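Every protein chain but one is kept in place in this view of the complex.
Labels for the chains are A, B and C, by order of writing; each one numbers its residues from 1.
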Amino acid sequence: MTVTETVAPSTRRLSTAKALSEGIAQEMERDDSVFVMGEDVGAYGGIFGSTGGLIDQFGPSRIIDTPISETGFIGAGIGAATEGLRPVVELMFVDFFGVCFDQIYNHMAKIHFESGGNVKVPMVLMMAVGGGYNDAAQHSQCLWASFAHMPGMKVVVPSNPYDAKGLMISAIRDDSPVVYMFHKGVMGLPWMAKNPRSIGPVPEDAYTVPIGKANVVHPGSDVTVVSLSMSVQHCQDVAEKLDGEGISAEVIDLRSVIPLDREAVLESVAKTGRLLVVDEDYKSFGLSGELAATIVEHDPTMLKAPFARVTYPDVPVPYARSLEQAALPTRERIEAAIRSLVRA
Amino acid sequence: MTVTETVAPSTRRLSTAKALSEGIAQEMERDDSVFVMGEDVGAYGGIFGSTGGLIDQFGPSRIIDTPISETGFIGAGIGAATEGLRPVVELMFVDFFGVCFDQIYNHMAKIHFESGGNVKVPMVLMMAVGGGYNDAAQHSQCLWASFAHMPGMKVVVPSNPYDAKGLMISAIRDDSPVVYMFHKGVMGLPWMAKNPRSIGPVPEDAYTVPIGKANVVHPGSDVTVVSLSMSVQHCQDVAEKLDGEGISAEVIDLRSVIPLDREAVLESVAKTGRLLVVDEDYKSFGLSGELAATIVEHDPTMLKAPFARVTYPDVPVPYARSLEQAALPTRERIEAAIRSLVRA
Amino acid sequence: MDGAQRLGFYRQMVRIRTYEETIRGNYHADKTPAWDIGAGLIPGEMHLAAGQEPVAVGLCAHLRDDDAITGPHRPHHLALAKGVDMHRMTAEIYGRVDGLGRGRGGHMHLFDPAQHFSCSGIIAEGMPVAVGQALAFSRKGTDNVAVAVAGEGAANQGAFHEALNLASLWKLPVIFIIEDNDWAISVPRDSSTPIKSNAPRGAAYGIPGERIEGNDVETISDACGRAVARARAGEGPTLLEIHTVRLWGHFEGDAQAYRGAELAVAESHDPIPIYEAKLRAEGLLDDAGVAAAKAEAQAEVDAAIAFALASPVPDPSTLSDYVFA
Partner (left out) sequence: MDGAQRLGFYRQMVRIRTYEETIRGNYHADKTPAWDIGAGLIPGEMHLAAGQEPVAVGLCAHLRDDDAITGPHRPHHLALAKGVDMHRMTAEIYGRVDGLGRGRGGHMHLFDPAQHFSCSGIIAEGMPVAVGQALAFSRKGTDNVAVAVAGEGAANQGAFHEALNLASLWKLPVIFIIEDNDWAISVPRDSSTPIKSNAPRGAAYGIPGERIEGNDVETISDACGRAVARARAGEGPTLLEIHTVRLWGHFEGDAQAYRGAELAVAESHDPIPIYEAKLRAEGLLDDAGVAAAKAEAQAEVDAAIAFALASPVPDPSTLSDYVFA
């Protein structure tokens, strides 16, 4: 169900971080089996604010600070989930997944399958992703494709406060493991440059946003721009700007990478004949390629112009601002790509 | 340089496993700084025979059995490489990468970049990949896309004994880290079903096969079939069979995923107008999508028929033979895909 | 320990050994002449636990259905001692739809929610999962315990460290069992572990550590009993290293050339004849009792295999089932 079916629209404006933690809080109130574990999720409230205030409301027995032992506590989340609890576990940065990926893809993601459906792992693994603030090669990646490539977990990637809350509630209620990736730039943090879109209206009641349905955040007819997470905000900005020039871009916010809403993309490209993918994850062997394949295994003649992508290049994230800014999918790069696509 | 430039053709036939370990041995003779580390690489000779006989020739000081501590010994390989040695480190199955991927992609692959080119990590990380013998979800994956998605490492995937030796020698001599993935099915092991192509002519002298150059293993004009590793053997079998029916398939063996020889693929598709990718890695967010994108960001009109892929589906590897065989990119699936492509 | 319990130990060990022997025979039966790991009714890797029965039996004497075990790649002895249904477990090993995992899992991935039994083929990675099960038990306020079993090779993996640290920090009802069978595939203990016993590693986390020599089911049961009682009483985790023996190859097909003379020594330490002799000497067992134990075990195993063989193989059209819940 989506909010329009269940909750009155709200004029209350929250940051994505607050919306997200409110979603967790409401599920914790509703369901005793939900608890939170991770590094600095307690008094600190999560390095990027994902668990802000929860310790005051629920105390240290349900908001558990862990040692720096990601394999240990993610594994513990899996064990707790198989025994019927619903843990929300935070991996502080996606970039650290290499110390614990075995628990994630060989256990969290596969146990349900290996057990022939007899064991469920209803667990949310949330993590911060993305760059743009010069945190260099080990703290700035997106890596959703690295998770999406491995079967058995859903991968959720909100771009705004409203979706962040509704997707978190859906994720907690989901009986499958859900990887929930929040971009630092969408969190609306007071100490980081942000797009105004990172603060927005959020209904006070609990509501869900369905996992697996993309959202057309800016309708258009000339070109389809598919994006996710932080980059959606840039795409919206560019699309609004180009509206004024008579270039009509349709911006699709995927909202989840798994399930991937291929139909929404096909439908839009059927209309526009042009596809740009904007993706802050590394370019090759990732989301952008998968979307290209989705189109052309359906029908290559849908594309009236070459497929285009504005992605992070296949380069580790450099520290220096001059280099990082050149690598990121900025508004400038997106705009240029759309212009050249509609010209093609 | 390729063998044709340096070594006389040979009629001596070796299994891929023997060819590979011979390549290591010859480099160890040539260069004192080369040594081997891993689980069961000594007396056992590698679970899949990659280090067979090396302990007899070089002794335990250069062929080092490690504890089951992949983060520890891969990290140790990195440290040794930065101090000027050239370790060949074995991760027994690619499926175990989750316990040590941080060392691989955050350290091995990035140090050279982060150091602005001042530190080199000349290390080979080799590992067994692939399924087909009912080893189930944690011992049967290919996962080359998971490595290729992360910048900074080359990814080598031989399909036959000749390439296995030449690519190993190139990998050891390379100043960049090289991930060397050998499919169990191409090793020509006495205890596993195999294609006769897993045993073939291998020159006795040392030679190199260049990393990054694809190989047209079966020229053709109707359809381009791009593949790698074990699946190349199936593609060759099918192409030979279809030759007799007047269907001319061009089979390209990528030989490495990074660098990806996009030009070779573009050149062939320019000729055939039809592209089939055969890939034993999971379907989505991987190699097949990347190749589709490569074509259509160049020119979507190159494709006279929809893009096709025969891959492992987005499903964990099931144990039961009936299920695994349905999931693998078998000759039957490849043949059917080629037939329907040329009909399209 | 009373005679009935000791006889029970013996019968359970015989039952497990009979199972492993039968699987072993059937595994090899249809893979010749050119031995092929992927061929036959039971394909794939096969790690059997002959020699390690005392660990499983001594441990499970203290566990209830609602206690949990997370086992390693070598799980049959633990599963059977825990009470996992032999029919459905066997069907899983044969890759059939009536298997525990409907044929998806295979012998390294046996999941039985009724017995809270699971295992994993990734070394030591089951240990944190057991910590989480214990966390769930303690959050629910039950007196259940979770047991993680791993080999001595596994004790050098990072997950061991993290799991023991967490369990101690949170004072959880976990028992960590290290089965030291002297080998990790071809790597002997002294090539993987710089200390003679893993017991002192407990001190690194402030938890009791004990090493049990002798591979004797009664001694093992006593030690496990203390550890389980401690965990149930809310006193936290225990680390037990049990010196046992791997009578066969690491997996079926392993020629074990690397073992040399040690193999004969190991074979002379088979715990079942040793225990049998002890019980005979004490008058608890005679030829008839031995024969009955074996016959009973064989009948049960044969029935399980018949059940497995009667179960269909999974339909390929169901390949994509169970990826998501």
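Here is the rule we use: contacts are C-beta pairs under 8 Å (C-beta built on N, C-alpha and C of every residue); 3 or more make two chains touch, one makes a residue touch a chain.
All figures in this text were calculated on a predicted structure; none of them were measured in a lab.
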| item | value |
| --- | --- |
| In the full complex, displayed partners of the excluded chain | A, B, C |
| Residue in contact with the excluded chain [from C:161, C:211, C:230 or C:243] | C:161 |
| Option from B:52, B:67 or B:318 whose C-beta touches the chain left out | B:67 |
| Contact set of chain B toward the excluded chain (per top definition) | 35, 66-67, 69, 71-85, 87, 102-103, 106-107, 111-122, 151-152, 154, 174-176 |
| Residues of chain C in contact with the chain not shown | 156-162, 165, 168-169, 191-195, 200-201, 203-207 |
| On chain A, residues whose C-beta touches the chain left out of the figure | 39-40, 42-44, 47, 65-72, 95-96, 98-99, 132-139, 190-193, 313-316, 318-323, 325-327 |
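Note that only the chains that are shown with their structure count from here on.
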| item | value |
| --- | --- |
| Chain separated most widely from chain B, comparing mean CA positions | C |
| Inter-centroid spacing, chain B versus chain A (mean Cα positions, whole Å) | 32 |
| Centre-to-centre distance between chain C and chain A (centres being mean Cα positions), rounded to whole Å | 41 |
| Shared-contact residues (touching 2 or more other chains) in chain C | 101, 103-106, 109, 120, 122, 125, 158-159, 323 |
| In chain A, residues with contacts to at least two other chains | 71, 102-103, 106, 113-114, 151-152 |
